[in-house]
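This is the structure I want to talk about, given as C-alpha cells.
Missing here: one protein chain of the complex. Every other protein chain is in place.
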Amino acid sequence: MQRPHFPLYYADYLQLDHLLSSQSPKSVEYGHPAHDEMLFIIVHQAYELWFKQILHELDSVVAIFQRDYVEEKAVGIAVARLHRIAEIQKVIVEQLRILETMTPLDFLEFRDWLTPASGFQSFQFRLIENKLGLKPEWRKAYDKNAYYSRLSPAHQEMIQRAEHEPSLFQLVERWLERTPFLDFQGFNFWTSYRAAVTKMLESDRGIIQTNPTLSNEERDAQLHELSQTEQSFAALFDEEKHNQLVKKGQRRLSYRATHAALLINLYRDEPILHLPFRLLTVLIDIDELLTAWRYRHALMVQRMIGSKIGTGGSSGYHYLRTTIESHKIFADLSNLSTFLIPRSALPELPSDFEKNLGFYYDQKPMSNG
Amino acid sequence: MQRPHFPLYYADYLQLDHLLSSQSPKSVEYGHPAHDEMLFIIVHQAYELWFKQILHELDSVVAIFQRDYVEEKAVGIAVARLHRIAEIQKVIVEQLRILETMTPLDFLEFRDWLTPASGFQSFQFRLIENKLGLKPEWRKAYDKNAYYSRLSPAHQEMIQRAEHEPSLFQLVERWLERTPFLDFQGFNFWTSYRAAVTKMLESDRGIIQTNPTLSNEERDAQLHELSQTEQSFAALFDEEKHNQLVKKGQRRLSYRATHAALLINLYRDEPILHLPFRLLTVLIDIDELLTAWRYRHALMVQRMIGSKIGTGGSSGYHYLRTTIESHKIFADLSNLSTFLIPRSALPELPSDFEKNLGFYYDQKPMSNG
Amino acid sequence: MQRPHFPLYYADYLQLDHLLSSQSPKSVEYGHPAHDEMLFIIVHQAYELWFKQILHELDSVVAIFQRDYVEEKAVGIAVARLHRIAEIQKVIVEQLRILETMTPLDFLEFRDWLTPASGFQSFQFRLIENKLGLKPEWRKAYDKNAYYSRLSPAHQEMIQRAEHEPSLFQLVERWLERTPFLDFQGFNFWTSYRAAVTKMLESDRGIIQTNPTLSNEERDAQLHELSQTEQSFAALFDEEKHNQLVKKGQRRLSYRATHAALLINLYRDEPILHLPFRLLTVLIDIDELLTAWRYRHALMVQRMIGSKIGTGGSSGYHYLRTTIESHKIFADLSNLSTFLIPRSALPELPSDFEKNLGFYYDQKPMSNG
Partner (left out) sequence: MQRPHFPLYYADYLQLDHLLSSQSPKSVEYGHPAHDEMLFIIVHQAYELWFKQILHELDSVVAIFQRDYVEEKAVGIAVARLHRIAEIQKVIVEQLRILETMTPLDFLEFRDWLTPASGFQSFQFRLIENKLGLKPEWRKAYDKNAYYSRLSPAHQEMIQRAEHEPSLFQLVERWLERTPFLDFQGFNFWTSYRAAVTKMLESDRGIIQTNPTLSNEERDAQLHELSQTEQSFAALFDEEKHNQLVKKGQRRLSYRATHAALLINLYRDEPILHLPFRLLTVLIDIDELLTAWRYRHALMVQRMIGSKIGTGGSSGYHYLRTTIESHKIFADLSNLSTFLIPRSALPELPSDFEKNLGFYYDQKPMSNG
C-alpha cells in the first residue's frame, strides 16, 4: 500500500472550490437579487448529491444480483447498502422542511427566471426510478412523453439505457424464482397452507355476516371486498389466473417469485431465511419512503404554488399526485401480508427440511450460545 | 396560595397504578399469550393520551375564538397551542414506526381476538376531526354511517354534540370576515391586485405557448390547466361565482374570509399581521400533518394486513386511502398560494394605512432597535 | 381457539375510561387552574407507558439469555425486540419537543404544587437502568442514596430486586464468553491479529511524527494519546492487565467476552456471525439513545428551570449532566472500534473454520441464489 507523498488538505479532497462556486442565482444575474434563490439552488444540489450516492449504491446492488450465484455474504452487503439508501431517503424527506421555510411569496421573487427549468428534469431521479424497476409503461401518459422530451440528448440516452438494463426489480424477481426451497424433497407446504387459508377466509366471512354493528349497506360492501380477497388467493394457487392479473397490470411479480417471497415471509425465523427476509423488507421500506417523498413533495408544491403551473410548465400538484401510487415498484411485496396466516396455523416443517435452513455448525451437538 | 399538606409522590401524581394496570391482552385472557399484543395496546393508549391532549388544546383555542373580540394576546396564545398540537402530531406520525416493528405475522397471533373492535371507533379522533371542522357531509358514504353506528351511545352523543358546536374552521372563518383592513379608508387594494394578476396570467400563457420543449399534447394539457386557474381567479373577484364553488364543494371558505386570508398572506410583513399570518400557517401545518398521518397510517395498514379486512370489519387500506384528501379541512388556506403575486408586483400601502398596521410606540420618533 | 362471545369495543379493550380519567392537575385541585399542567401530566404518562413497554421487551430478552442454550431463532427474536426498544427510544427523545412547547413561565404557574414529586422518582426508569445492567456502584454518590430514599417502600423493593437479578449486560457477557469460535481447532487468530495491530500502531506513530501541520505542543499531546491507545491494546493481549482495568472501573466487560465481541466485529460478514453482530450493534444503539435522551433531557431541564433546583428538590441540570457519560452501560462495545483493523489486514480464516460459520445447505453443491 503506497502512501500519498503530499499532505492531503480537507478542502482539496472535497473539491470545495468547485462545490462552493457552483451556485449562480439567476435573480442576481438579471439584476434583481432574491435572497432565497440561494436556498433553492442549494436544496436542489443537496438532492442531486444524494441521488448520486443512491445511484452508487444501487449500481453496486444491481451488480451483485446480476451474478449467477449470489452468495450469502453478498446478500448481506446488498441489504446493508439498500438500508443505506433508505436512510438517505429519510433525510431527503426531512430536507423538504428546509425548503418549506421559503414562503410562496419569496419563491415568486425569482420563479419566473427559472422557466422552463424544472425538477421534472432531474435525470438522476429518473435513473433511480428506472434502475429500481419503474417500467416506462407504468408512467402516466403525460409523464411518458415529457420524461424524455424535456431532457438533453445526453441525458435522454442515459435514461433509455437504464430502461433496457435489467432493473433491481427484475433481478430480485429472478433471484426469488431460483430459491431452492420451493420444491424441496416433497415438502407439501402448499397443500397445508391452502387448507389454512380456506379456513381463515371462512372465518372472515363469518365475522362480517354476524357483526351486529354493521348496516346492510356496510355488510354488502365488505362482502364485496372479501370476495376480491378470495380472488387474490385464487390467483395464488392458479398460475394462469396470476398471469392474467400480471397482464392487466394488477400484479407485477411472477408466479414463482411470489411463492418464494411468501415462503420467505412465513418461515423467516429460520436462519437461512433471515437475510432474504431482510432483503424483502428493505425493498418495501425503499418503496414506502419513495412514496412518502412523492407525497410530501406534492404537498409542498401545492403549498408553494397552489394550482399554478410549475416552473417547467409542468402541471404541478395534480400531476405529482397521480404518480404517488402508480409508481410503487415493489407493491406486490408489501401486499404479501394479504396472504399471511398465523404462525400457529403454519404447517410444521419436516425436520430434515428444517436442518437445511440452519447453520452447519449447529447440526453438531453443543453449539454456539 | 395554600400549599399541599402532604408530600406529593410522583407515582401518585401520575396515577401510575391506574395507568400501568390498564393493559389486559385478550390473547392472555383466552389462554394463548401473544407477546406483541402488549405493544399493540400501549401504542394505541399512547395515541389516545395524545388525542386527549390535542382536545385539551383545541377546546381552549375554540373558546378563544368564540369571544366577540379576540385580543392580540389571545391570538398569540392560540397560535402557541395550535403549534403544540402540530408538535404532538409530528410525534404520533413517528410513533407509527414503533408499531411497524410488529410484523404482520406477529399481528396475526392475536388479531382475531380483537374483532370487531377497531381504531375506527376512536371517538376522540372523531372529536378532533369534528372540532377542527370536518363536516359530516364531507365524509364518504361508507364512513358517514359507520362513524356513528359503531360507537357506543355515550360516544355517539359526544360526537354529535361536537358536530353541532361551532368548529375551529367556522370560528376562524368568522374571525377572518371581521378583519377591519379589507375596507379601509378607500384602500384600492383589489383594483391594483387584479391588474397584477391579469398580467401574471398572461405571462403564464406566454410561457406555455412558447416553451419549445412541449409537445402539442402537453401544451393543450397545460393550457387547459391554465384556464382552470383563470377560473379560480375569476371566482376571487366575483362573489357569486365563489358561492357557486362553495355550493359544489370546491371551496369551503367564505368569499370575505378568503379575501382576508389573502390580504394577510400578501402583507404579512406588517407587524399587526404577523400573528394572523402565523395562525393561518399553523392551521395549514395541522392539516398537512393530519393528512400525513392518514397517509402513513394507510400505508402501515396495507403492510400489516394487505388487502384483508380490518379488525373492525372495516375495509382497511382502500377505505383509509379515500379519506386522505377529502378530509382536509383548511385546504382553501394552503391553496391560497394560487393567488399570490410577487412582492414587487404588490400595490404599495398608503402611508396612513401602513401606520395602522404598526406599533403604537413606533409612531413616535426614535423607537426600539 | 374459543372466540369471545360478546363483541369487543375499542374503548373497553384499551380501558379508555381508566386511561382518560387519570389526569388530575394539582393546580385545578388547589383552585388555580394552569392550562399547561395537563400537558405536563400527559407527557409523563406517555413516558411511563413507553417505559412499561420497554420493560416488557427487556424482560423477555433477559429470559431468552437466561437459557443455557440460546438457539439462533431466539437470538433473532431478541434482536428484533431490542430493535423495538431502540425505536421507542427514538420517539421518546422526540417527545421532548412537545414538552418544550411549554415555556418556563408557563411551568412556573404550577411547579410549586408538585413539590417534592420528581421525575427522579420514576421507578420504571430505574428498573430499566438496572435490568440493562447499570450497577449501583456506577451511580454518583448523590444519586446512590437518593435513588432509593425518595421511592415508596414497594418501589424500593422492586428496584432492589432488579439489582440482584442477572442483568442484560451480565447475560450477554456470559453468552459472549461461551462463543465456541475463540478456541477453534488451533485457529491462530490472535497471533496474526496482534501482528497487524503492531503494524498499525507504528504507522499511526509515524503519521504523528511526520505531520508537518502539527505544532510541538500538539505532537506531544497526540503522542501521549497514542501511548494510551497502545496501553489499551496491551490490555487486550494480557488478561491480568485487562482485569486491572476492570478493577479500576475503566473496563466493564470480561477479558474473554471482549475477545468474543471483537471476533464478531471482525468476522461479521460470516453468516453465523450476522445475528451476533446485529445484537452487539443494537445494544450500542440502545446505549447511545439512552445517552442522547439523558443529554436532551438535561438541556430541556436547563432551559426550563435554569440553575434552579428541580421540583423534587433535585439539583436539576448539573446533576443530570453528571449521569450522561457514567451511566453508559455498553461503552466497552462501542469502544471496540479502537481495536478494529482493516479487512485487508485481517488474517484469512482456515477453510474448515469458515465452513463452520456458514449454512448447512450451502455446503452442498448448487445452493440458494
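We call the chains A, B and C, going by the order they appear; numbering starts again at 1 in every chain.
In this text, a contact is a pair of C-beta atoms (placed from the backbone, for glycine too) under 8 Å apart; a residue touches a chain by one contact, two chains touch by 3 or more.
Since the structure is predicted, the reported quantities are computational estimates derived from the model, not experimental observations.
Enquirer: Out of B:158, B:341 or B:357, point to the residue that touches the absent chain in the complete complex.
Expert: B:357
Enquirer: Specify the residue from the set A:71, A:112, A:163 or A:230 that touches the hidden chain.
Expert: In the complete complex, the chain left out is touched by residue A:112.
Enquirer: Touch as defined at the start, partner being the missing chain; which of C:77, C:292 or C:349 qualifies?
Expert: Per the contact definition at the top, the residue touching the missing chain is C:292.
Enquirer: On chain C, where is the contact patch with the chain that was removed from view?
Expert: 32, 104-105, 108-109, 111-112, 115-116, 142, 145-146, 149-150, 203-204, 207-208, 211, 213-215, 217-218, 221-222, 225-226, 228-229, 232, 265-266, 268, 284, 288, 291-292, 295-296, 299, 302-309, 313, 315, 318, 334-344
Enquirer: By the contact definition given up top, give the residues of chain B that touch the hidden chain.
Expert: Against the left-out chain, chain B lists 7, 69-73, 75-77, 175, 178-181, 211-213, 269-272, 274-276, 355-363, 366-369.
Enquirer: Tell me which stretches of chain A touch the chain missing from the display.
Expert: 1-4, 7-16, 18-20, 22-24, 26, 30, 32, 35, 38-39, 41-42, 44-46, 48-50, 52-53, 56, 60, 80, 83-84, 87-88, 90-91, 94-95, 97-98, 101, 112-124, 152, 155, 312
Here is the rule we use: only the chains that are shown with their structure count from here on.
Enquirer: Compute per-chain Cα centres, compare each with the mean of all protein Cα atoms, and return the closest chain.
Expert: Chain nearest the overall C-alpha centroid, as shown: A.
Enquirer: Express in whole angstrom the distance between the two chain centres, defined as the mean CA positions of chain A and chain B.
Expert: Measuring from centre to centre gives 29 Å for this pair.
Enquirer: Rounded to the nearest whole Å, what is the centre-to-centre distance of chain B and chain C, using the mean of the C-alpha atoms as each centre?
Expert: From the centre of chain B to the centre of chain C is 38 Å.
Enquirer: Out of chain C, which residues touch more than one other chain, so two or more?
Expert: Touching at least two other chains: 7.
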